[in-house]
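A protein chain is absent from this complex, but the other protein chains hold their places.
Chain naming follows the written order as A and B, and within any one chain the residues start at number 1.
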Amino acid sequence: MGKKCNVYTSEDISRFVDKELPKNTYHEVKQHLNICLKCNQKAEEYRTLSSVFTDHAHQEILKIDPAELRHKLAQTQENLEKKSLRNVFGIFGKNIYLKLASIAAILIISLYTFQGDHPAGPSAIVKSIDTDFASVVIIETQKENHTIIWFSET
Amino acid sequence: MIKFIKIILLFTGISYLCFFPQHAFAKNRILTNVKVIHASTGPQHVDPSLNKIISGLQSVFKYTSYRLIKDQQLNLGFKESGQVSLPGKRTLVVIPANMEGKRIRYQISIQKNRQSIFQTQVLLKNNSSITIGGPQFNNGVLLLNISGSVH
Partner (left out) sequence: MNKIKANADDINELDLVERLKKGQQWAFDVLVKQYQNRLLKIAYGITLDREDSLEVVQDVFISVFKNIHTFRQDASLSTWLRKITINQCLNWKRKWKRKFKWNHESIESENDQNLFEANIKSNDPEILYRKKQFEKNLMKLIKKLPEKTRMVLVLNAFEGLSYEEIAKTLNIKKGTVSSRLYSARKKLVNSLGMSNERR
């Protein structure tokens, strides 16, 4: 194969074959191909690649059996209905155990959080006071249930 | 089926850990925090570290200024005594005695010149606090906020 054409590049020929050159350039290249063996051969090579590839694909593809496809379609629709029913009555559908497990874990942790550390009632239950001070007051704040023991030294 | 059994066992484990910590961890420490607050009718001020308790205090007291003058953490075992020195030659003594359900039984004593002037026994909710006041100090009073948590 030896020398390349000095006028047009292989890429130009590639674009020519696809009719992707500007109109004027396209016609110039077309004219050029009549006299340049190299470019002409290149264009043929590029066209051959496409046609052989296309023919090969055409021979290789299998035909779809319409009856089989209809059956597959019907099956898909059936599966879809079963899935939605399972979701409606089963609520959770797939991975039901995992989902149940997650919900139960959240419930247990919530119970612990809200009951384990926070028994109802005031923050402190006063069991006994021993002092010489005349006045002692035990207060529980309304909002926070915070216990305050107040005494006056005077 | 095996997967389901594994999940049930996991739940049981989690439940045990959640609901039986006090019995399981009875030998653990009681983290006791003592905040010594100077409350007065001076210029408006609330120490940022008192944000959690200030609304409760303000609902009861008419003080305008709440300054934190001491913040001490004590890591005590049951029946172990912890002391915090207070202004005016006073001392606060706290002793976590034992657990009663989910509450910590504390013995709290305020001493002046080594003499007990105030004593109380309280059942403090875990991770909660009590405020005791108020010994007089510097044109105001001292409020002692004592909190405890089981570890």
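In the analysis below, contacts are C-beta pairs under 8 Å (C-beta built on N, C-alpha and C of every residue); 3 or more make two chains touch, one makes a residue touch a chain.
Every value quoted in this text rests on a predicted model; they were computed, and no experiment measured them.
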item: Left-out chain, listing which of the shown chains it touches; value: A
item: Listed residues A:Lys72, A:Lys99 or A:Lys127, member touching the removed chain; value: A:Lys72
item: Hidden partner chain, touching residue among A:Ile35, A:Ile64, A:Ala120 or A:Ala134; value: A:Ile64
item: Residue numbers in chain A that touch the chain omitted from display; value: 1, 10-11, 14-15, 18-20, 41-42, 44-58, 60-64, 66, 69-70, 72-73, 76-77
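Just so it is clear, only the chains that are shown with their structure count from here on.
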item: Complex contact set, residues of chain A against chain B; value: 97, 100-101, 104-105, 108-109, 111-112, 116-119, 121-133, 139, 141-144, 146-154
item: Sites on chain B touched by chain A in the complex; value: 3-4, 7, 10-11, 14-15, 18-19, 21, 53, 55-57, 59-60, 101-103, 105-106, 116-136
